[in-house]
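With one protein chain held back, the other chains of the complex are shown just where they sit.
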Amino acid sequence: MKVIDQALLKKVIIERPLSSHKGDYGRLLLIGGTYPYGGAIIMAALGAVRSGAGLVTVATDKENIPALHSHLPEAMAFDLGDKQLLEQQFQKANIVLVGPGLVDDERGEELLQTVFHHSNQDQTLILDGGALSIFAKTGMKFPKAQLVLTPHQREWQVLSGLDLDSQGTEETGETLKRFSSGTILVQKGPDTRIWQAGHADFYQLSVGGPYQATGGMGDTLAGMIAGFAGQFPQVSLYDRVTVATYLHSAIAQKLSEDNFVVLPTTISQHIPAFMKKIQKDT
Amino acid sequence: MKVIDQALLKKVIIERPLSSHKGDYGRLLLIGGTYPYGGAIIMAALGAVRSGAGLVTVATDKENIPALHSHLPEAMAFDLGDKQLLEQQFQKANIVLVGPGLVDDERGEELLQTVFHHSNQDQTLILDGGALSIFAKTGMKFPKAQLVLTPHQREWQVLSGLDLDSQGTEETGETLKRFSSGTILVQKGPDTRIWQAGHADFYQLSVGGPYQATGGMGDTLAGMIAGFAGQFPQVSLYDRVTVATYLHSAIAQKLSEDNFVVLPTTISQHIPAFMKKIQKDT
Amino acid sequence: MKVIDQALLKKVIIERPLSSHKGDYGRLLLIGGTYPYGGAIIMAALGAVRSGAGLVTVATDKENIPALHSHLPEAMAFDLGDKQLLEQQFQKANIVLVGPGLVDDERGEELLQTVFHHSNQDQTLILDGGALSIFAKTGMKFPKAQLVLTPHQREWQVLSGLDLDSQGTEETGETLKRFSSGTILVQKGPDTRIWQAGHADFYQLSVGGPYQATGGMGDTLAGMIAGFAGQFPQVSLYDRVTVATYLHSAIAQKLSEDNFVVLPTTISQHIPAFMKKIQKDT
Partner (left out) sequence: MKVIDQALLKKVIIERPLSSHKGDYGRLLLIGGTYPYGGAIIMAALGAVRSGAGLVTVATDKENIPALHSHLPEAMAFDLGDKQLLEQQFQKANIVLVGPGLVDDERGEELLQTVFHHSNQDQTLILDGGALSIFAKTGMKFPKAQLVLTPHQREWQVLSGLDLDSQGTEETGETLKRFSSGTILVQKGPDTRIWQAGHADFYQLSVGGPYQATGGMGDTLAGMIAGFAGQFPQVSLYDRVTVATYLHSAIAQKLSEDNFVVLPTTISQHIPAFMKKIQKDT
């Protein structure tokens, strides 16, 4: 078990080079928020943009766009049913997050197939929520893209075949070998662990708590992971995902000192300040 | 008359167990906000989520969903006319709040009948606003669910048959015996009282005031009651409802020191901090 | 010229009686915000609710309701084209504000005719923006309701026949005699004056300034006037309107110490705190 310490945080969240532009901080495509889960992709987008993502585009139900823009005019947004635009945006993106608030139905399956089919090895593909259950169910082949999976316990059960009582570190480590090499697993739970297929060891969170037990918490995390994945090329993707996951819970823990519960959108509001604090601290 | 003291507050609002997840803090279904009362269910949802509810789903008019999500992407939301989804979500819920902004018309009646018919004894069913007048009018049989009623004075008049001048504690206590055993009554007014059928005694609020005399105040309270009902299993539902009702007015009273009026949405913003203060105070 | 002093402010903004409810603080109907002026009625509603209005209902374009509710779920809102609901709500209201963002066209004329026709002597009818130009153009008879007019200089020109250079106090006082007795005139301009037909004297603002020169400022003021009109029965309507008008600019002036411009919605945010300060100050 590896420790997430201040050194790791500071290795990831470094000052940006002066001569850089928004294209250097990720071209993200976030897909999800289909009826009746529109709010999920809004929370993911908030997490991504506030983590510093350069360009964030959201594919969701058309009816969901006004609410998204009322939170975040910074994100571009289009109708998930608009296949031409989807393909276009997919090709431009280097980070693709699929799943927050994605309904697990025929349309979802078709969508995930398209995503898997078109993804290339230069892309990072993050599967969350609905995309995980579709992935598990349909037994898809692994895509060419670098894969990040963010299951909670039940989703990991479906993906791995390990029931809730058998999701210990040994079993999880063993099972992960079945996934394509380099696949990153954010195994969410009371003790969230971050794994990478091919590595025996894993990171385990020492922050976070039950004040985070609210719907939408995972959507925000998925967005933050996407946001970090598009930045910080000086470290491995594994380190970026780990620090995003840590930060999400560390913010909640800090805010919980004065709040009985900490909402997902409240976490997102505090990301820029917490990141700066890490970067500045000596 | 029982006193709501610091001991009761601290008995209810206790620190959450470390190993818990969102399913442990209530699966709420909130039904209402039909045209032209869309805002009411938004305020109820804000009250519920900010009180710490684990999962909140809102059934409302489709046109009302963007405004809801602009306040609260944390809530799932679907079209109240979508009967299949309604039934599905109803079965999943352990706390159901019906009535904030529910129009008292044929559709409302049909809806309440469905709710009563499908509700089971493991559910808590909170009736507020429009649901109370429908309930009174149609003389429905009591549902199997544990019932919480939140009438203001005129609604209590219709429900109980007691006119405004005869709603003293004795009459109310007597009338309440006609309701199914265990029914909780939040009798709203200048001196809000919280009763439970089968108990002679009642709680009476010593906080709150005319700075709360604004449309939407009751919707927020109903949401908070729903939020508390899904948590704190270490105490009785009666205690949870009582503390939610107290907290709603206690927050308003505190904020009124610096504000001539205190809006419902402003109260909701301060719930997590006030709950933490109670939990931390020694 | 009468002075608006601390004594007047404190005479109007007094502590609310303990035993009171939302019906005691005004039943307001706000009509306007027709395409392309949807924002105007939103700002009016914010001004009204934050001034302490008990119940606020907005009649506007249906497409405008989500944006209104994203600011203010506290307000009920319905489609202005829904004539049955309009009539119903009109009868319930004791304060009616017509005009913020009301297009001066055939539909507007028809609407104002309906309002004038149905209004009764127990109602206060505030005409603002589009309603003023329609009123001037169609030479309507005066309604039975107590009238409040809130023209800026060009609107006053059309209403009074006085051109911009002839709107001095003498000419205005003289012209006002043509209006029904008791009519209150909020004559907006660099030196805003508040008149009442039948009184020779007038109040003149000594607060406010060019940091308020932004679209929407008048809509917020109209909402605040409506909010005050429904409260404070211990003083005359003239005094309520005067203090609302004063407060609107006094808040802006205070905020302008740290802001180059002060937006209408920013003023509304600060109303409850400023009112409390006046009520508390000794």
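In order of appearance the chains are A, B and C, and numbering begins at 1 in each one.
Please note the rule applied: a contact is a pair of C-beta atoms (placed from the backbone, for glycine too) under 8 Å apart; a residue touches a chain by one contact, two chains touch by 3 or more.
Keep in mind the model is a prediction, meaning the values are calculated, not measured.
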Touching residue (missing chain; options C:67, C:115, C:131 or C:278): C:67
Contacting the left-out chain in the complete assembly, out of C:36, C:198 or C:233: C:36
Touch residues of subunit A, complete complex, unshown partner: 13, 16-22, 24-25, 49-57, 62, 65-70, 72-79, 85, 271-273, 275-276, 279
Subunit C residues that touch the omitted chain in the full complex: 35-40, 42-43, 46, 63-64, 66-67, 70-71, 152, 190, 209-211, 213-217, 256-265
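The rule is short, and it goes like this: only the chains that are shown with their structure count from here on.
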Interface residue identity across copies subunit A, subunit B - same or different by half: different
Cα superposition angle of subunit B on its copy subunit C, in degrees to the nearest 5: 90
Whole-Å gap separating subunit A and subunit C, where each centre is the average of the chain's CA atoms: 49
Gap in Å, rounded to a whole number, between the CA centres of subunit B and subunit A: 35
Residues of subunit A touching at least two other chains: 66, 70
